[in-house]
Each structure stands twice: as structure tokens, then as C-alpha cells.
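The complex appears here without one of its protein chains, the remainder shown in place.
Coming up: chain A.
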Amino acid sequence: MIVLPLSMDIFRLNLIGKYLSYAFVAIGLVLCWGYGGILSLGQGVFFGLGGYCMAMFLKLEASAPENTAIQSTPGIPDFMDWNQLTALPWFWEPFNSLSFTMIAIILVPVIFAFIVSVAMFKRRVGGVYFAIITQAIAAILTILIIGQQGYTGGVNGITDLRTLKGWDIRTDEAKYILYFLCCFMLFGCLLIAQFVRKSKLGRLLVAMRDKEDRVRFSGYDVSNFKIFVFCLAAAFSAIGGAMFTLQVGFMSPTFVGIVPSIEMVIFCAVGGRLSILGAVYGTLLVNLAKTTFSESFPELWLFGLGALFIGVVLAFPDGLAGIYKTWIEPRVSRWLVTIRAMRPPLSSSTTADTRS
């Protein structure tokens, strides 16, 4: 992550930054799905909510009265003007302040995730049913965003974002800074996820995934742990969404719906559903492959992607990290052992030298 900026031009770097913002979602999914056994097919919802919160703030800044003087009502975003809205809707008002936006990026998706997960986990809905209901929520939100064009920008989403507190986010320099910011945040999320995984909560999650009833009979309130980890995953996704908006410069319903949500699950599955770092690499790898493939063979790409899903699920359920664990690591360590076995005479002679 640190080496890449030195070796790439700004376009590629921005692309990598975009992929890294998906990695936030994948990390959340590793915790939620790999460890907790809760498969959510609606992570795009949280990604989108975070992204939209950021985009609303940026859009309000981009449509200050002096920039939008040609509209019939200056001072409101351009798509509202096209849809004959004359005043800013009430839920857009608070997004004039940056500090509120920062809080909202995390809080809105987390509250939403909390409501959904409390309703589901307290009544012991899990597994397949949870997956289908989250998927339905993703569908509902997409239809809602597209349908309410005047409030959300419809299919196009919120576009033409320019500045963050007067700082132009479209320059090369800004892109560098945003890339590093994204890496930094991702690193933070990695650490938090690692901490959760190593803690007692992480062990409980695994226990719950494998035998939920036993954990419940041991006196733990299973649903609370599930709610917590689901909300944490939602918060990660939301940060990813906000970073995505900042780096790409727009947000649209195409990142909210069912297809992107499932793709995010795939990133996580390819990287390895039990490895936090693997999720990041999986995301990078799938997206890089997607870009290069679809540039050169647009026809074949979907075949490749489909085959990748089937292959990963059938042959490598633990993904890249699983391959590493079962194939590469033992060989490398065996190789290291043989090297070490060859070395003793050499090292003993050197120690003898130093002694003398």
C-alpha cells in the first residue's frame, strides 16, 4: 500500500484507492460472515448510506448560491432545481455542517443496522432468512432512491462534487492525500477488526457460528453479540462509502443495490472469509482482474467472474488466505527448516570463529 504510490500514475492510484474503499466492506464481512456466520447481502446499503451522507455535504457545498445563480432557485442542488423543488428538504438541512456530516456518516448506517439487527436477532432469525431479508432491504433502498428523484438525484445519483471545505478534491495532490487517508483509515479498521477477532468477543463469535445453542445455554445473550458485530460491519462499510465518494467524486444507486452487495461478499470470499488481511487482498485482486479483463475482453469478463465464484466456493472455501495457509505456508516453513538444517555446521563454525 505504501509502495504503490511511488510506482503508479495518479489515475491508477485513484483506482486502487477506489478498490481499497471496497475493502472496508470486505473487512466488515469477514467479521460478520466468516466469524459470526451472519451473511448479509445488503452491505451495499451501508456503503451507500455512508457515501450518500458524504455526497450530500459535498453537494451542498458545490451548490452554494453564487455557483448556482443560473437556476430558478439558487442555493439548492441542481437536480432538485430540475425536479421543480424550490426549497431544501428538511433532511438535507443538517448536512450543511461538516461535523454533523462526519457523525452522520457513521451514525446513520449504524442506527439503521441496529434497528434491522435488533428486529432480526432478538427473534432468532438467522442464516438464509437474514440473507434474503437484507437483500430485500437493498432492493427497497435502490427503488426508493431511484423513485424519489427530486430528493436523491435518482438514477444519476449525486454528481459533480467539487470541494471539501474549500479544498478542491479533484486535483492530483488531493487524490494523493485522499489515497493516504484511505490507507490510514483502512489500517485503523484492520487493527480494530484484529482486536475484535483476538478478543473474547471474537472467540464467542466463532463458538456461536459453530454451535449457537450451546453458547446460548452457557448463559450468553447471543443476539447482543450478533447485533454488535453487524453494527461494526455497517460502520466499516459506511466509512468505505464515504472514502469512495471523496475519491471518485460522485455517489449513485448503482453502489447500493443487490448486485454490488453480492460482489462485495465475493471480494470477501475470494480473499478468504476467515482472514482480515485476505479480504483486503481479495478485494484488490478481484477488482484489478475485473478492470484489466473488462478492458481487453468485455464479453468474457462475466464468464470469468461467474467461474471465479463457483470455483472459489467449490474448491477453495477459505479463499486466497486458505490457499496460503494450506499450501504455501507449510512448504515455506519446510523449506526454511531444510535451510536451517543445512546451516548448523556453518553457523557453528562462525560461532567458533567469534569465540576464538
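Structural remarks
Methods note: contacts are C-beta pairs under 8 Å (C-beta built on N, C-alpha and C of every residue); 3 or more make two chains touch, one makes a residue touch a chain; residues count from 1.
Just so it is clear, contacts and distances are computed from a predicted model.
Between the names "Alpha-ketoacid dehydrogenase subunit beta", "NADH-quinone oxidoreductase subunit H", "Urea ABC transporter permease subunit UrtB" or "Cytochrome c oxidase, subunit I", the one given in UniProt for the chain missing from this structure view is "Urea ABC transporter permease subunit UrtB". Screening A:80, A:131 or A:239 for touch with the missing chain picks out A:131. Within the whole complex, the absent chain has one touching residue among A:30, A:269, A:286 or A:321, and that is A:269. Contact with the undisplayed chain is limited, among A:114, A:309 or A:324, to A:309.
On the side of chain A, the interface with the absent chain consists of residues 39, 41, 119-120, 123-125, 127-129, 131-133, 135-137, 139-140, 143-144, 146-147, 258-259, 262, 265-266, 269, 299, 301-303, 305-310, 312-314, 317, using the contact rule stated above.
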